[in-house]
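One chain of protein is taken out of this complex; the other chains stay put.
Just so it is clear, A, B and C label the chains in written order, and each chain counts residues from 1 on its own.
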Amino acid sequence: MAGHVDHHHGAEGHHDSGHGPSFYVKIYAILMVLFIISVLGPEFGHRTVTLITAFGIAIVKAYMVAVNFMHIRQEKKYIAYIMFAMLGAVFLFYIAVSTDVQMTTGANWENHAAKSIIEENKDFEKHLEH
Amino acid sequence: MATSHAEHHDHHEMSFWEKYIFPLDHKVIGMQYLFTGILMGVLGAYFSYVFRMQLAFPGTEVPLFGLVTSAQYNSLITNHGTIMIFWFAMPILVAAFGNYLIPLMIGADDMVFPRINRLSYQIFFISVLVLIASFLVHNGGFGGAWTAYPPLSAKAEYNLTPWGSILWLVAVVLEFVAFLLGGINFITTLMNSRARGMKMNDIPIVCWMIVLASILFMASAGPLIAGAAMLLFDQTIGTGFFDPARGGDPILWQHLFWFFGHPEVYVVFLPAMGIVAEVITTFSRKKLFAYKVVLFTTFATGILSFFVWAHHQFIAGIDPRLANIFTVTTLLISIPIAEMLFVYIATLYGGAIELTTAMLFALGFLATFLIGGVTGVFLGASGADIYFHDTYFVLAHFHYTFVPIAVIAVFAGLYYWFPKMFGRFMNETLGKIHFWGTMIGFNGIFMPLFFTGAAGDHRRIFDYSNFPELAVSSLQNLRTLATICVVITILFQFVFFWNFFYSMFKGKVCTEKNPWKANTLEWFAASPPPHGNFPVMPEVYRGPYEFSTPGRELDYWPQNEKA
Amino acid sequence: MIELLSSNGSSFAGDINNLILIITVLSGFWLLVAEAVLFWLIFKFRRVPGVRAQYITGERKEEMKWIHWPHNLILVCDVVIIVFAIRVWYHVKQDLPEAQSTIRVIGQQWAWRYVMPGADNILGTKDDIETVDELHVKVDTVYHFKLESVDVLHDFSVPQFRLKQDAIPGRIVTGWFKPTKTGTFDIQCAEMCGIGHGIMMSKLVVETAEEHDKWVASHTPAGVASN
Partner (left out) sequence: MGHSTPIATTRSVTGMPTGRLAVWWVIGSEIVIFGGLLMCYLMLRLKYPHWALNSSHTNTFAGGVNTFVLLSSSLSIVLAHHYAEKKEELKAVGFIWATIFGGLCFLVIKGIEWTTEIQNGYTITSSLFWSFYYTAAGLHALHVIAGMILMGWISIDVMQKKNMHRVELIGIYWHFVDIVWIFLFPLLYIAK
């Protein structure tokens, strides 16, 4: 109820992003171009190219959405820091856990179940061709 | 400016239903969490009584239960652990105190999202029902330990509790969702709704602690929620996420679990430290020693807590090289926590200590938690953990942390805020009897268990007579001693319950707003505070611990008192 | 019970016991100091009518030293503990000495199976001896064990050896031990593995060389010529 707002805190209701529809459409167009590149990437049949076009472009796209659509730049700085901290937690998890879940052997252990699965499927690339 | 809020609500008389069953008021929701938590604590304590009796007198009928089979034993300890952490410690320390205290202490009239708050409790309540249902289904409750390691937890052919394990997992996930919703409320409320003038350094420590605990929970629970979905699919539709024969990995679950599990222990530790900070400053009439250091060490603990999880898995088959890294980080975390504890102890220096029941419990927390913390160092040293892992030494370690946190500090908080919550005093004499009974009983339970653990007693064994080395009478005597102390401790809780419920309705009336002469804002509201909390929204002029300031006649200086 | 607290049935049990002792001394010292100061303050600074508490912010330099000194000293203690802990760990878990004999240990709900080499001391030959819940080894011999599980997690634990390692389905974990005393020891399962977890115990028999040879001879499967 309006009468109950403590005005002294002065909530600024919205950000003033200052962008108009044409700006958003422009961003959208760029995103589309990037999207098409990422789909075409594998057509080169080059593994590194695919990886770059797939994941590199995903990161660029995510960045563009976060900055231009979610207006994370206009937000207080710590919002971005919090998001990065959460991402940091995720990567920390990956870094530590991959050292044994992603491996099939290590110091004094081996994952023979995983090894035999890999062994059974070692000629999968032949099936990929056709 | 600050407007009167009370009048606004007068023309809307709330029905009982609206006020107590589907409330929006943060205080009522806090009470719902408190009483649900206490009930679950009683259930968890009852379970511990049953299985301790089985351990002391294996194979005999346990009064109030009957014979304990090994399947029942496993289910009892599993659900004891789960209940005590997720349905007793967290609801009371984080949700009950968080809901009750945060708006009051930062000078707000409610949480920022009362409806989400209510939803949080409702989901929590459903999780309680699901958990209780899990005991009653065919083949009984889940018995694969609170850590729920697959493949045991993933396949009914291994755990033999097809429904119990599914319902257990669903209950835990619902509880997580409830606490995520609650946590978002706590965080935004503290960030955005502080009273005018309350700067970062004027926030009472307990509010900081509960909010940081919520952040820790939020940042660590995510992978486990995803993992729980994976485990649920393994259980119900037969996927193979954790099945090695199909390419999955049981170790992956352990990482998911402990990545959450270790920060989780600080999720309950921090609010307890917060409660203790409020109590010891008030009853020693002292400013908190180095407020900023407490904050820094809390942040350091929070950050470091994400780097230590694999110390639970030293001998679980992770790569031994990884263990070395985690040994280093685990030992380093002793520094901020030691610093925090030392700061609290230093606060007492030069004080005017009054040993009320609340103060006794707060000091009791410090004295016993130190033991729990120091024994953690034994386990963090990977070389020593080879021997201690999964022995009763670990068990005694974490009960020396959990019981001070979830029982002793909670008692300190309840005795301290009781006049505010219910407008009456608890009986001090009964309180002191309860204190000594609880302290002596609790130490009597777990001190012997350090020794049985160091002698080789493994956890989760329903009958030691199967192991010749452990079946000796010197060890059995210690086990029996522990059990006798459980019974004593539980009996002394009746003193508490009598005191609590009697005082709630018939105790000495607390006519003052501020019976303990404390500084924080909740003492500026009426006891108990009405809906809307404050007659006039307070403003803050100074930090929360301005006790015994030189040059003032009074030895306290409320945060909202002008100059 | 006292014997169990200090028992050292394997070559590295003494190292682990010593490590525990070091930690006990270092952290026990701090525990005692902290508790002593705590109780001293509680008794010293009781409320006396008319006496006001002191006003100490704890933020001045000479006050902060009460935090900084313990901070640095604990760091030193931590480093000492880390060094010893990792040394023991490295010795027990990471750097395996040359094996004189290798065995397989297989956990299953709810028993331990052992596969020991026969007289040829080579695993995987026809004269291997397979037993359930009873493991026979020779004293003063370095054994490697290959730990496996067929169903759920188990944990191969010999408390008197200070030996413990999880058995994981799908994986083989290699560890080692060298028994230094003859006698019979408990082997326990130290990882929750279902309703039979509490009965999953077996025996470890450490024998002298002659006794062990005799045992091997009498248990070699019939019809296998030991060569």
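Throughout what follows, a residue touches a chain if its C-beta (ideal position, glycine included) is under 8 Å from a C-beta of that chain, and two chains touch if they have at least 3 such contacts.
Model, not experiment: these values are computed from the prediction.
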Worksheet item: The chain left out here touches which displayed chains?
Response: A, B
Response to the item:
Touching the hidden chain, out of B:58, B:103 or B:317, is B:103
Worksheet item: Please identify, in ascending order, the residues of subunit B that touch the omitted chain?
Response: 3, 5, 8, 12, 18, 24, 103, 108-115, 180, 183-185, 187-189, 191-194, 198, 218-227, 229-230, 233, 237-241, 246-249, 252, 256, 537
Item to complete: For subunit A, enumerate the residues touching the unshown chain of the complex.
Response: 1, 4-6, 9-14, 19-21, 24-25, 27-28, 31-32, 35, 38-39, 41-42, 50-51, 54-55, 57-58, 61-62, 65-66, 69-70, 75-76, 79, 82-83, 85-87, 89-91, 93-94, 97-98, 101-104, 114, 117-118, 121-122, 124-125, 127-128
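Here is the rule we go by: only the chains that are shown with their structure count from here on.
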Worksheet item: Among the residues of subunit A, which are close enough to touch at least two other chains?
Response: 107-109, 111, 113-114
Discussion item. At least two partner chains per residue is the criterion; list those residues in subunit C.
Written reply: 93-94, 169-171, 173
Item to complete: Provide the residue numbers of subunit B that touch subunit C in the complex, in ascending order.
Response: 69-71, 73-74, 143-145, 147, 149-152, 158-160, 244-245, 249-251, 284-293, 315-317, 320-321, 323-324, 327-328, 331-332, 334-335, 338-339, 341-343, 345-355, 363, 366-367, 370-371, 374, 377-378, 380-384, 386-387, 389-391, 451, 454-456, 458-463, 466-470, 472, 474-475, 478, 547-550, 555
Item to complete: Over in the complex, which subunit C residues touch subunit B? Could you list them?
Response: 1, 4-5, 15-16, 19-20, 23-24, 27-28, 30-31, 34-35, 37-39, 41-42, 45-48, 51-59, 63-64, 66-67, 70-71, 74-75, 78, 81-82, 84-90, 92-94, 109, 151-153, 155, 157, 159-160, 162-166, 168-171, 173, 185-186, 188-199, 201
Worksheet item: How about subunit B: which of its residues touch subunit A in the complex?
Response: 1-3, 5, 8, 196, 219-220, 222-223, 244-247, 249, 251-252, 255, 259, 306-307, 310, 317-322, 325, 537
